[in-house]
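The complex appears here without one of its protein chains, the remainder shown in place.
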Amino acid sequence: MTRIFTDRMNIIYLLVAAFLAVFPFIYDSRSMLILFSQVFIFAVLAMSYDILLGYTGIVSFGHAMFFGIGAYTVGIFMKRFEPETSYFLLAVLVTIFLTAVVSYFVGLLTLRLKSHYYAMLTMAFAGLFLVLAEKWRTVTYGNDGFTFRVPDFLKDRTDFYLLCLGSMVIVFMLLKRFTNSPLGKVLQAIRENEQRTESLGYSVLQYKVIASIVSGVIAGIAGILYAVSLRFVNTSVFTMDITLDALLMTIIGGVGTLVGAIIGAGIIEFSHHWLTELAKVHWIFERWIIFFGIIYILAVMFFPMGIVGSIKKWKFSRKKKVPAPVHSDTINQGKS
Amino acid sequence: MTAILETKNLSIIFGGHTAVDAVSISVPPNHFKSIIGPNGAGKTTFFNLLSGQLTPTEGQVFFKGKEITKLSPTKRTRAGIGRSFQITNVFPNLTVIENVRLAVQSHAGIRYQMFKHFRSYKKFEEQAEEWLKLVLLDDRKDALAMNLAHGEKRKLEIAMLLALNTEVLLLDEPTAGMSLEEVPAILDVIRKIKQRGDRTIVLIEHKMDMIMDLSDTIMVLFNGALLADGTPEEIMKNETVQSAYLGGLHREHAAKA
Amino acid sequence: MDVLINLSLNGLATGMLIFLLAAGLTLIFGLMDVLNFAHGGLFAWGAYSGIWVYTSTGSFFAGIIGAILTGMILGIVTERWIIKPVYGNHVQQILITLGLMLVLSEMLKVVWGPNQISAKTPDYLSGSWEFGGIIIIKYRVFIIAVGFAVFLAVQYLLKKTKIGLVVRAGVMNKEMVQSLGINIQKVFMFVFMVGAGMASLGGMLLGPYSGVIYADMGMEFAILAFIVVVIGGMGSFTGSVMAAVLVGLSGSFMAYYVPDLALAANMLLMAVVLIFRPHGLFGAKG
Amino acid sequence: MSTLLKLDQIQTFIGQYHILQGVSFEVPKGEVTVLLGRNGAGKTTTLRTIMGLNPAAKGSVLLKGEEIKSLPTYTIANKGIGYVPEDQGIFADLTVEENIKVAVKKENDETRQRLDWILNLFPDLKKFWNKPGGLLSGGQKQMLSIARAYVNDNELLLIDEPSKGLAPIVVEKVMESILQMKEKTTIILVEQNFMMASTIGDSFYIIDDGRTVSNGSMNILREDEEMRRKYLGIA
Partner (left out) sequence: GSGTEKSGGTEGKVGKEEQTNTIPIKIGVLASQTGGLEAYGKQTLRGFELGLEYATDGTSEVAGRKIEFIVEDTETKPEVAVQKATKLLEEDEVDFLVGSSSSGDTLAVLPLAEEYEKIMIVEPAVADSITGSEFNEYIFRTARNSSQDAVAGAAAIAKKGVKIATLAPDYSFGRDGVSAFKEAAEKLGAEIIHEEYADPAATDFTSNIQKIIDQKPDYLFVVWAGANSPWNQIADMKVQEKGIKISTGAPDIAALATMEPLIGMEGFTVYYHDLPQNDINKWLVDEHKKAFNGELPDLFTPGGMTAAMAIVEALKKTEGDADAKKLIKTMEGMSFETPKGKMIFREEDHQALQALYAIKLEKKAGVNYPVPVLIRELSPEETAPPVRN
């Protein structure tokens, strides 16, 4: 039964992806394209966060660190060298390398630090990267940041849209497989009960480090896409806001679901978009941020497990409920 | 025949309190050994030292003649020492079958496979189901572990240990809280494993009839120290054991035996 | 020598101020284990309402009372409607309190406008004394005094009553505490209210310290408060004081002796402390 | 002899699961009533329903004639009911002393006397007075959990599998203590240790699949091997 269920889900995913792929050709609005690209980029970031939060049970307040590394690497490469494809690819490789190394060491620290302490330590590291970006002014131009040119193949917004979409789809498929692999199952076990996982013969630290690296590298890639989409980078890529965005998107969509991260990114970006549009229509919405806050609050109240999580549970319990009454009926009959 | 499991002078001190005090034992392969002793005698702590949850303040642990004192729990499990826990210790938000499957997967050595779908390992699922059947829990395989009744969790705990298929099984009060009518079934499982003759079992229990029934030898811990180690009959005759552990009711019981 | 004394005094005062900002969070985050991202909103509201009362009545003392009351009322409302459904669930706490934070700091602008507002020290607390090269700023002495008073009061509350125990027990196992006949919800509400009141007090006292209050002050200082709670060790009130003073002193000394690292002072301090003491300075091992 | 607690056709849901489907029994004052039944039968849920932790959807729970079904847990507890949960409910980070201190309702001489009595019963607790509860051995935790329920002057105690994990000699002590308390306190006991249940129990109820299927005086069960086999699977 689960098989059928996932097969049907896969078809839905495929349809949605196909629709998104033809979207720019049927609806010609560049600002929609940009908005969607933004959603895809943040979806990638949120999915990378979900690997930590939803699948391994690690809370990090410093995820922006990897995002920022990606963004700055590509920015600096494009600015310092030529905005050519070869340098771009080099920047991607360097990003992967850097984020992998950094996340490796950050991952190692999960051994020593538990929950909040780890979260805060990652925040400290992200903060140090922020200071570095601020202070290494010859390269980063401080917090004002700098603009740069991008290789030709990234110039066209439609192409870029497709690239972001493609990245999101690939990351989604990879991570889906990753989380459904035997290794992914061990990660979930770690989330549930670390010490027990260890005594089943799994080396928890190695798994955490793997999760940390996978998550870090993908966040770095999101950072690259982000910087390219703006053709500009400044220290805001290292701020807590980015981490919080990733966190919020993951949670709103539903932790530990991956699709949730995508849906969360969509919801946040679009409600943001619509609320700011409303702000122009009616003065009530001038303070649209209040409504934004209310959306978060309502989301928790009505979708306590995130949208995908709550829907899943709801579906699950509807299916489960069927046999239950039958069971009690038979017993009742037997008694009478 | 060399010992499969051996400790030398094993001690651990928690801030001044010696929980395990210079215990030296040796367990031959395929042997069934029980540990008894008053509450707080150090039985669980002794297990923790064997399975690597704790590192001793002093002394050594040997597995098949090799020293493993410094090895992590993970490595010891992989080497072949599996254990169950006194305090129920499962994965609460995973289903019962997933709980067991993780143990099966570990036994199969599939640890870092990240590109294949878990469902391509059908065998795991089947094996997990078999283990659940063995402990009378197969009808609850899709329930979340946290929704199990206490006794059911104990069974799950045993299933997970069995699924690891390790040479040495360390069982910490496996039947505590299990219902009267099901204890015999679980006893049967343990007995069967014993009869297969290829497993070494160390059991902590307070149920004396069960211990008398199963054990080849019994060791007694008192205030962390090894008080006695011998056949069930010898142990039951021990005065200290009778007065400080068994108490009045069991003395009659022992007399009958 | 004068320099050392000046730096120490000012560091201590800043530390005490930071302690006042963090004290509420020590209860809410450290003790009750609620990841309250709206904490900043609470002290921003304390600052605005307190300064508003102060400027409209002319009495600084009334301002302080106003701030504390505002904080306590907000605390009750927040606990009742926002926090209560999400005790024990960090993920939901993050989302819902961030939502609340947005609402709180935006509402500030609705009520008081988007501009920064100047906050003055009352006359009897303005200015400074100078002894040789040593400058003692009156308002800072006042802050140190208030900080100590708050510390002692809360310490009394936690040590002399069962409340601290009950809260800790309640966080570990709410059902059991209730089975022991304790209305844990009421206790949580009370502690949250006290925490929110202290946050507001901190916000109110911060105003005259830097001379200005603004809507974004919440998030800025909330992070600092979180840092202090974690450095001190979750749930340790003494730890929070020590951590706050440490943060104050390190900021003061680093700005003087290693200005290049001043920007990173707090983050460095936290990183170093946590790497060497993974449970904070006074945190229980566990 | 008057009835202290009466459950009538209790139905309890956990989530959407219908766990208790008709539990009824009466607890006479000053007696030990034992609940028996296999794993998952609903014994623990029954106790939790009485405590208001899993409130009943239907049926009634009468304490001295008063309906307490929909009262909050703490109010129920304050009516003089003590609870020893099956998972012991120890506050792991609190010391033994603090664990007990949280429970104490009134700090008076009587409480102090009772505490002395308990600590004599379980000297281990005195020994580890300042140790965090989480570091105690399994049996010590069980002792602490029992002590915490004893320390107040409760009219009714709900004790879920107290003998679990205790050394035989300590089981005896617990039994003795229960017998001693019987004069003042009524007890509902869930117990798998038949020796203990049959020694101290006055009457029994058997719960199966969420309903009470049989009951009687403990003497019957003690003597009637057939009945034991039928309901408990033991001879």
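As written, the chains take the letters A, B, C and D, and residue 1 is the first residue of each chain.
In this section, contacts are C-beta pairs under 8 Å (C-beta built on N, C-alpha and C of every residue); 3 or more make two chains touch, one makes a residue touch a chain.
Here the structure is a predicted model, which is why all the values come from computation and not from measurement.
Mind giving the shown chains that are in contact with the missing chain?
Result: the unshown chain touches A, C.
Consider the whole complex, including the chain that is not shown, and state which of A:N143, A:T158, A:Q206 or A:S271 touches that chain.
A:N143
For the chain left off this view, which of A:A100, A:L132 or A:A279 is in contact with it?
A:A279
Using the touch definition up top, pick the residue from A:L35, A:M173 or A:L205 that touches the left-out chain.
A:L35
From the listed residues C:G181, C:G248 or C:G280, report the one that touches the chain absent from this view.
That would be C:G248, which touches the missing chain.
Can you list where subunit C touches the absent chain?
3, 6-7, 10-11, 13-14, 17-18, 109, 114-118, 120-121, 127-128, 130, 135, 137, 139, 206, 208-214, 216-217, 220-221, 224, 248, 251-253, 255-256, 259, 262-263, 265
Which residue numbers on subunit A touch the omitted chain?
29-31, 34-35, 38, 134, 137, 141-147, 149, 226, 229-232, 234, 236, 241, 276, 279-280, 286-289
By definition in this document, only the chains that are shown with their structure count from here on.
Just to be sure I understand: going only through chains that touch, what's the smallest number of steps from subunit B to subunit C?
2
For subunit C and subunit D, let me know how many angstrom lie between their CA-based centres, rounded off.
The computed centroid separation for subunit C versus subunit D comes out at 44 Å.
Find the geometric centre of each of subunit A and subunit D from their Cα atoms only, then give the gap between the two centres in Å, rounded to an integer.
48
Within their complex, state which residues of subunit D touch subunit C.
51, 53, 72-74, 77-78, 83, 85, 89, 91-94, 98-99, 101-103, 105, 134, 148, 152
Can you check the complex and tell me which residues of subunit D touch subunit B?
So the residues of subunit D touching subunit B come out as 14, 17, 36-41, 44, 86-87, 124, 128, 135-140, 142-143, 161, 164-173, 192, 194-195, 232-234.
In the complex formed with subunit C, which residues of subunit A make contact?
Interface residues on the subunit A side: 53, 59, 109, 112-114, 116-117, 120-121, 123-125, 127-128, 131, 134-135, 240, 244, 247-248, 251-252, 255, 287, 289-290, 292-297, 299-301, 304.
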